[in-house]
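Quick notes on the structure that follows.
With one protein chain removed, the remaining protein chains of the complex are shown where they sit.
Right, chain A next:
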Amino acid sequence: MAHLRESAEKALKMLRTLPRVQLSNIRPNPNSKKNTKRGRAQHSGDKHGAGNKGSGQRQNYMRLGYETGNNPFYLRFPYEPYYKGHHLRRQYPPISLLQLQVLLDTNRIDSKQPIDITTLCNSGLLRLQPASMEYGFQLTDEGIDRFKAKICIEVQHAKESVIAAIERNGGVIRTAYYDPRSLQAMVNPSKWFEKGVPIPKRLLPPQDAVEYYTSAKNRGYLADPEEISKERLVLAQKYGYELPRIEDDPDYEMLISQKDARQIFYGLEPGWVIGLKDKLIIKSKSLPEEQANREEKS
């Protein structure tokens, strides 16, 4: 700070003694003016920087990568093992916590309702393309220090620190798998309902994803809720915050609401046909297995 004051005083001293700024004592910024002189005579003239004969002087250059006849580097390797199956890999477009906070603050998303893919796509600001191997959203940790919202959110992947950030504010985060057909229905429900097709059953995750979605550490939808409660405490101790008592929360019912593993939409069962135009729900006549599935909530 002292040297800043000194240099400022020095500058002011100079300003008092120097002559006023005139056209005769200023110059343009370095490299702002290019020399418009044409190349003539000894230095830029004669061959004009193009050398002697050959493709260089004749402006008939070899193509980029050509190695004068031998097998060029860019053609030597017909494939590389590192990208094998890249077109088949599952992709999870990211949503940062910062984006989420902005969406909640600007009332694009209601924090008093559970948030899932349909909520996020209905906001109009986030898009998912299931046809391009996008299997859902992942929550990233950008803006983690500023996140302050209590929400019940369901994504497809989240880092440990992100899970901690959401639980620290008293919220609940779960990771769930949706197969591409279910995703298509979720991303644009009204368009799907126009087809008149019954709501499909959500399929189980593929082999390599089962471990992720059944583990309590990742808050998987197929994990034991008791284990998840324990992991919540573990994470609170790791990241250094007091775990808020979720049972004492007035929004407890909303926070613990979770879809069934076969369900795609909240409140709608697989097998129902939704008629938006006539505002109808058409269900098939109860089969014994479906009746057994419906249990009375005590």
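To be clear about the criterion, a contact is a pair of C-beta atoms (placed from the backbone, for glycine too) under 8 Å apart; a residue touches a chain by one contact, two chains touch by 3 or more; residues count from 1.
One rule holds in what follows: contacts and distances are computed from a predicted model.
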Name of the absent chain as recorded in UniProt (options "Large ribosomal subunit protein mL62", "Serine-threonine kinase receptor-associated protein", "Elongator complex protein 5" or "ALA-interacting subunit"): "Large ribosomal subunit protein mL62"
Among A:I95, A:L126, A:I144 or A:V187, the residue in touch with the chain that has been omitted: A:I144
Among A:R16, A:R245 or A:K277, which residue is in touch with the absent chain? A:R245
Please identify, in ascending order, the residues of chain A that touch the omitted chain? 113-114, 141, 144-145, 161, 164-165, 172, 201, 204, 222, 224-226, 228-230, 232-233, 236-247, 254-258, 260-263, 266-270, 279-281, 293-297
